[in-house]
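For this view, one protein chain was removed and the others were kept in their places.
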Amino acid sequence: MKRFFLLLLLGCSAAFPLFFQDYWLYVAIIALYYAILSSSWAMLAGQVGIISFAHAAFAAVGAYTSALLSIKLGWPVALGIPAGAFMAALFGLGIGALTLRMRGPYLALTTLAFSEIFRIFLTAEYELTRGSYGLQVPLVWEGNKIISYYLGLSLLVLTLLSLSLLLKTRLGLFLLAMREDEDGAASRGVNTVRYRLYAFIVTSAFAGLAGGFYAHVVGLVSPRMTMISEMGLILAMSVFGGLETLIGAALGAIILQFLTEYLRDFEQWRLAIFGGLVLFTLRFTPEGILPRSYELVHQMLERVARK
Amino acid sequence: MLFISQLSNALVIGTLYALMALGLSIIFGVLKLVNFAHGESLMVGGYIYYFLATSFLVKLWHLPLSLILILTLPLVYLFGILIERVFLSPAYRKQTARYEEYVILVTFTLAIFLQNLALPVFGPYNRQAPAILKGRIKIGDLIIAGDRLSAAVIALVVILLLLFFLYRTYPGKALRAVAQNATAAAIVGISVERMRRMAFGIGMSLAGIAGALLGPIFLVNPTMGIPFAVKAFVIVVLGGMGSVKGTIIGAYVLAIVESFGSILLPDPSRALAYKDAYGLLILVIILLFRPQGLFGEKERRA
Partner (left out) sequence: MLQVKQLYKRFGGLQALEDVSVSFGQREFIGLIGPNGSGKTTLLNCICGLYAPDSGRIRYDETIISGMRPHRIFKLGIGRTFQISKVFNRLTVMDNLKIPALTEGKLSRRLISERAIDILKSIRMENLRNAPAGSLSGGQKKLLEIGMIMMIDPAYLLLDEPFGGVHPELKSQLEAYLSQLHSSGKTVILVSHEIPSLFRLCKRLVVLDHGVLIMEGDPETVRKDERVIHAYLGGVRET
């Protein structure tokens, strides 16, 4: 049932460019960016229990790295994007090593502070980043939308596959155990700080990957990428789709991004609506709206099948 | 002379910082959570004061602005209580497994929600709320803007009242008891849930009144709370989360650093661009090297 559902989903998304071009294809490309961000953030928040507010900043690290490499050094996109992911992983290593011993609220505060400092840096270092105007970045394949779309889709599939495979390894088991009982895991030999750091580095790398992709499909990177409201959007998408499922969070991102476009006329109300939605979700179905509805549909189908 | 005027400015701003940071600190002390929506309660307070002060009723009955200001306090208090009731106490009562993560997510989302609700409802523009004292006031050689001085004096009065409440009255002592040890407080018959609600209401309303006082000095807009919330975070981390004394000292330290930091640094244009980063840097450094703050005590693990 679940496998069938996933294949159907993959088929639909692979066929998407056959039916939609230009505008909606562009919307889908942006949705893929958010899907990579949300699923990796959901892995961090839902599986590891780290609420980091620096995820959007890591995306910006990837985006600016790739952008600067291609502008200043003429690197090709195919190298720039992985370099962006690598740089984000390095940032993840540094910040993670400093903060991961802290308890929840302190970690959230520190990552938020880092994110703000980074935004101020991007705005202030005009010579390097052109400040709030942002950098013009060469597009992937001269801005061919179909190619960009499939690139994004493969990056998303790569993200989801690697993260779910990772959860099936030793590391995944340790993370689950730490989530259940931190002291319990530590006193059974699990080096909690190290494994949390691994998870933090890996998810940061995927945020950087998403950022590099974003830079080369949109053609502009600016400090807006690190705004707190961007982080709010990622949070909203992940919580809506379900923090404890990677695919749920990715779907949540795609649904909310398309919803955003339908709500274009209510542009101003967008984040208020999403915020309200997330508050509702957190309060009443903390496991996320998508998993909950999936469950309900599943139960209904079973009941029908029994009759 | 520059020194004196910078210092008096720092004292004025520091008092206002202390007011809102105390709210954050009390919430942390009793509920053990960082209220990421603290800036938004400041914004709510700013708008409440603005709309009441500019409403026709005030003009009709010639109500004094100080009365409006006092009215802001219970209104934001009610707002805080409502939020505590809807989002925080159910999770607390049910002993939600991921309570700590839940409250971070909820208060952060609440902040985003309130900012973006205020945006279409009130519009993105700046509004200037009327000040209680207008013009400039001369003390010796020193000239202080009336709106700043009156705001600082009122803030000081509110802080003193708060201290009286916390240290001299029964509910205040109960509040501190819960902050120190909720289980022990419950055993001696204090309703922990009621204290949590009260603490959240008080914390939010302190930010609210700070918003009402800051409205005339800076401007009222949907995102006015963000920079002040960031400063409040810095202050409570500086002073040690939940410590009243530390918070007050931290507020003045930050205000002094801010007003002297920018005149002491070379390369003024770059220094200005990084102005908002200094406090954040202090926050990160303290969290890394002295997580209990400069004045706080180490907490017990597990």
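Brief remarks on what is shown
Letters A and B mark the chains in the order given here, with residues in each chain numbered from 1 onward.
The working rule: contacts are C-beta pairs under 8 Å (C-beta built on N, C-alpha and C of every residue); 3 or more make two chains touch, one makes a residue touch a chain.
The shown structure was predicted, so the numbers you read here are calculated from the model rather than taken from an experiment.
Contact with the chain not shown here comes from a single listed residue; of A:108, A:135, A:153 or A:185, that residue is A:185.
On the side of chain A, the interface with the absent chain consists of residues 170, 173-174, 176-177, 180-181, 183-193, using the contact rule stated above.
Heads up, the rule we're going with is that only the chains that are shown with their structure count from here on.
Centre to centre, using the average C-alpha position, chain A and chain B are separated by 32 Å.
Against chain A, in their complex, chain B makes its touches with residues 28, 33-34, 36, 86-87, 90, 96, 98, 100-102, 104-106, 108-117, 119-120, 226, 230, 233, 237, 270, 273-274, 276-277, 280-281, 283-284, 287-288, 291, 302. Contact residues on chain A toward chain B in their complex (touch as defined above): 45, 49, 51, 53, 98-99, 102-106, 108-110, 112-114, 116-117, 120-121, 123-124, 183, 228-229, 232, 235-236, 239, 268-272, 275-276, 278-279, 282-283, 286.
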